[in-house]
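Scroll down for the structure; my scribbles are underneath it.
Omission of a single protein chain aside, the complex is shown with its protein chains in their original locations.
And now, chain A:
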Amino acid sequence: MVIPPARGPLTASLFAALVDGTPLAHTDLLTRLDGDGVLSDDDLQLALWVCYALHYESVDGVPDDREWDLDVLAFRQALEERFLAALHDLAAEVVDDWAHREGDVGDRLFALTDSVEGPSLSRHLHRHGDVVQLRELLAHRSAYNLRESDPQALALPRLDGPAKVALAELLFDEFGAGRPERLHSTLFAEAMVAAGLDPRYGGLLDRLPGTTLAITNAMNLFHLRRSLLPASLGHFGAFEATSSEPSRRLAAAARRLDLPPAVAAYFDEHVEADAVHEQLMFRAVCAPVAASGPDAETGVFFGAAACLLLEARAGQALLDAWTSGESSLLPAADDEQLAS
């Protein structure tokens, strides 16, 4: 992938360090960042996103060994500490409402998911959205879906027994169930091409705001740290459990707007697939992990709450922009439209 333009002191320092090995002086850079703002900070979230991308593929102009450069890792960890603290603040109330209560863990995770009232982008797009807005939604989702389920595969070696088998079964489905042409990341790339968008990983990064990047960053933060395994699973469960119904509406929106069939096909696949995946994640993966101890249960509920609340914030930003007749994407550097 290609490094996007820097958008502040954090990305400027990080990108210089990645390309030229310029020493990273992160301590003074981070003083301005605290609290809630971290969750939507365009500069910090882009810096984190690029730090995580190093683990997945080559970045143009960056030596591959920078993936394990100690300065880069220390920088990432400093950003993560602030991000994680903000996520704990964000999720505390919801975790408190649902963790360590009477009743089955799976039931409580579904109830928690249904209790978080986010703005419904799919309802808006289903009834009123136009082609530009649906394309913008695909652009936002590309921050994750071009590598759909890749972060979650990192949880597999950390599990054992029935939970491992259930996650493997789910991932097999995400990774095409034996048919390369059915890889969900490939289906998503085809939907992007059909909608006239650049399907390269990170290709639209310069247009994506911090609120959007925070969703993928939370996944990678949780999935890369073994200590956050329960949170990573709760996050994945909540993600899957908010997909089936919205996908049904988004498939209908794509048809109403006459987009090429590949767009609806991507969402169609997720109606049936995620009706299965949400059950597997909450009941066959999260529940046994939560049963392993009180901290694990708290972690599972924290991950689920963080996922839903970040999605709600990102979704609200899109709806607010659309309601005021604006683009939900950051302005293009060269004033170009979102491909064509």
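As a working rule, a contact is a pair of C-beta atoms (placed from the backbone, for glycine too) under 8 Å apart; a residue touches a chain by one contact, two chains touch by 3 or more; residues count from 1.
Heads up, the rule we're going with is that contacts and distances are computed from a predicted model.
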Undisplayed chain, where the name is taken from the UniProt record, one of "IclR family transcriptional regulator", "CDGSH iron-sulfur domain-containing protein", "Cell division ATP-binding protein FtsE" or "Electron transfer flavoprotein alpha subunit apoprotein": "CDGSH iron-sulfur domain-containing protein"
Absent-chain contact - pick from A:Asp104, A:Asp130 or A:Asp295: A:Asp104
Chain not shown: contacting residue from A:Glu81, A:Asp130 or A:Glu272: A:Glu272
Residue among A:Asp71, A:Glu169 or A:Asp198 that touches the chain left out of view: A:Glu169
On chain A, residues whose C-beta touches the chain left out of the figure: 97-98, 101-104, 106-108, 110-112, 114-115, 169, 172-173, 177, 244-245, 248, 271-276, 278-280, 283
